[in-house]
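The structure that follows is given in the form of structure tokens.
All protein chains but one are shown in place.
On to chain A.
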């Protein structure tokens, strides 16, 4: 009798799979290459290529390309700029860092998830290199042990933007630069303007824990304190979140948008651009975008004060990967892009705010929307110190996402504000423990 070969085939297949699966732990391999040198040979980069993984907020892409062209001309190196949507950035970078196509440089919002794969810039440019940057941002780039794993490339500041045309039509005075207004005043004005202009809502805020942290700070608290530990004041947080969720429940803010369903708007900026809302709480990175896309008169206005004034800081960083083909070139490129003259050029064209001490001192002569940028820069001075520490914590990103989910639950009537605050406190404490392990 002739036996079909299926069993044999099956046995061979099963054996091969067992051996193959047993032998391959996912993500194994790709260990560190040799330790980085401490000097940069600028003349040795000619003919070399680096890959720069980049996400863009809009006009900064052209500014970046121009700086890259200057770098290529100066060093003879070639820079391959690869654009990635922000939503795909982390998974793209993690996949590439674990594989064989590690990019040399990336622009990131949070460098902590890649910390073990990054170049320590102090090894190339010395222990004093972080001192070239403003203290809050330098601290946010440091691992707490004097290693600088990211270079802060642009500072962001949260704050409101308003539809000036709609304010004028409603006869509501636009808050002047340098003036102060309270949360209650802002909400009352927004309601009047929305009503007079038949707008869908009065106020919009990005669905982001980072932006909500602005409100928390204005009500006097932050999720993470200057010692890096959970620091949310329950009473103040309840007042802040209560104010926001009440606005959503009453329709002053779009409940539909915050509950992730039933709205055509993918972002609160879409609502502002569609003139569906007169006041939009976001940040300075919208300035260049709105300058290009808004079909109405708009302006940045000071952050409202409650217990405290000012906004909430954020930033983007440039990082270099030590397992890439050219880590020395990567470190040199990051340093070059953040030299005074290059950061100034990027800031001017992109509507970014500087992270360098010297540029903060001299200021940036923005070619357009300078008055709006000044509003944000003025708020930098009013922003409390603990907000920088909160934003710099490796636990911040996870905490911010959790905060958004809890606000949605309160808005949907699934839990009360006090429960949400208590849940946020527990989650922040857990994330702090996990990230500082």
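Throughout what follows, a residue touches a chain if its C-beta (ideal position, glycine included) is under 8 Å from a C-beta of that chain, and two chains touch if they have at least 3 such contacts; residues count from 1.
Here is the rule we use: contacts and distances are computed from a predicted model.
Enquirer: Given the choices "Aspartyl/glutamyl-tRNA(Asn/Gln) amidotransferase subunit C", "Esterase", "Sugar ABC transporter permease" or "FdhF/YdeP family oxidoreductase", state the protein name listed in UniProt for the chain not shown.
Expert: Listed in its UniProt record, the absent chain's protein name reads "Sugar ABC transporter permease".
Enquirer: With respect to the chain omitted from the figure, which of A:136, A:384 or A:398 is a touching residue?
Expert: Here the residue in touch with the unshown chain is A:398.
Enquirer: Taking the entire complex into account, which one of A:68, A:97, A:268 or A:377 touches the absent chain?
Expert: With A:68, A:97, A:268 or A:377 as choices, the missing chain is touched by A:97.
Enquirer: Under the stated touch rule, tell me which residues of chain A contact the chain that is not displayed.
Expert: So the residues of chain A touching the missing chain come out as 2-6, 9, 13, 17, 21, 24-28, 90-91, 94-95, 97-98, 110, 113-114, 116-117, 200, 255-256, 259-264, 397-398, 401, 405, 408-409, 412, 414.
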